[in-house]
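A protein chain is absent from this complex, but the other protein chains hold their places.
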Amino acid sequence: MSLWILLAAALAVAIVVVVALPFLREPAPVSDTLHELDPAERRLLEAEEARDRALAALQELEADHRAKRISDEDYRAVVGSLRRDAAEALRALDRLGRGGTSDAEAKID
Amino acid sequence: MIALSVAAVLAVFLLYTSLAGGGTPSVSPSELATKTGEVALAGRVVGTPTGDPHGAGMRFVLVDIHQPGHRVTVLYTGSVPDMFRRGRDLVVTGTQRADGVFVSKPGTMITKCPSKYQAADTPA
Partner (left out) sequence: MAEFGRAALLLTFGLAAYALVGGGYAAWRGRRRLAHSARNALIASFFSTLVAALVLVAGFLRDDFSLAYVAGHSSRALPTPYKLSAFWGGQEGSLLLWLLVLTGYSALAVWLARKRARDLVVWVTPVLAGIALGFTWLLVAVSSPFDVIAAPADGSGLNPSLQNPYMVVHPVALYLGYVGLAVPFAFAMGALLSGRTDERWIVATRRWTIVAWTALGIGQLLGAHWAYVEVGWGGYYAWDPVENAALMPWLAATAFLHSVMIQEKRGMLRVWNVTLVSLAFCLSLFGTFLTRSGVVTSIHSFTKSSIGPWFLGFIVVAVVFAVGMIWLRLPQLRTTAKLESLVSREAAFLYNNLLLVALCLTILWGTAWPMVSEAVRGETMVVGRPYFDFFLRIFGLPLLLLMGIGPLVAWRRASLRGLTRTFAWPAAVALATGVVLIALGAGSSTPGLVAYTFSAFVLATIVHEFARGTSARRALTGEPVPTAFGRLIGRNRRRYGGYVVHASIVLLAIGIAGSSAYDSVTEGRLTRGQSLSVGGYTLTYRSLGEREAANATEVRALLDVRRGGKDLGTIQAGKNAYSVEQQVSNEVGIRTDYLTGEDLFVIAEQVDDNGAVFFRIFVKPLVNLIWLAGLVFLLGSVITLWPDAREERRLATREARAGARSDTPATT
């Protein structure tokens, strides 16, 4: 009976320690603010996502065309707009200060 | 376009339910007298069943699950689920005959899983 009480108490203590750990480790931190993405960083992330999406779509189109899933005419109909999207995404990233790499540009050509 | 599809789905659905009649009423033994036609009778088995469900028919008595009072004799033919025994709750579909006996549609007995998720209330 008393063994169980001891175990319960030990468990409770361990839990309190685990929960209080961040406060125990840094009793007086320089800053307690949660780092959140500021608008600039957020725009950058979204621009990178847009670029990845555009490049992936282009790659998939090429792969589909090579595997003959898409006919030549379907390919020609869509590839233009996909290339435009990708170029635009790269330009947007450029403006934000991070360029697309040279091989990303080569992918468009 | 989505709105159109939703409308189409709804149309199919409403068409079907209006044609199929929207299900069978589920009644307890005390409510049986008020209904005509085919119903799903839900009740608890009391007493000992007699007869052969694969022959002339098995007779047993059902009472209301929550207020045992009104009794109905059921004549059942067809497969009998494993769970069937005195004290179990079940549903059987059929119609009530003029002499008060509830005649089932063959094979329509469904027993409820007892004590699976609740504490066993009927002792073994």
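Order as written gives the chain letters A and B; numbering starts at 1 within each chain.
Throughout what follows, contacts are C-beta pairs under 8 Å (C-beta built on N, C-alpha and C of every residue); 3 or more make two chains touch, one makes a residue touch a chain.
Nothing here was measured: the structure is a model prediction, and the numbers come from that model.
Colleague: Of the residues in subunit A, which ones touch the absent chain?
Modeller: With respect to the unshown chain, the touching residues of subunit A are 4-5, 7-8, 11-12, 15, 18-23, 26, 29-37, 41-42, 44-46, 48-50, 52-53, 56-57, 60-61, 64, 66-71, 73-74, 77-78, 81, 98.
Colleague: Take the complete complex as the reference. Which residues in subunit B touch the chain that isn't displayed?
Modeller: On the side of subunit B, residues 1-2, 5-6, 9, 12-13, 16-17, 20, 22-27, 40, 42, 52-55, 65-66, 79-83, 85, 91, 112-120, 124 touch the unshown chain.
Here is the rule we go by: only the chains that are shown with their structure count from here on.
Colleague: Could you give the separation in Å between the centres of subunit A and subunit B, each centre being the mean of its C-alpha atoms?
Modeller: For subunit A versus subunit B, the centre distance works out to 56 Å.
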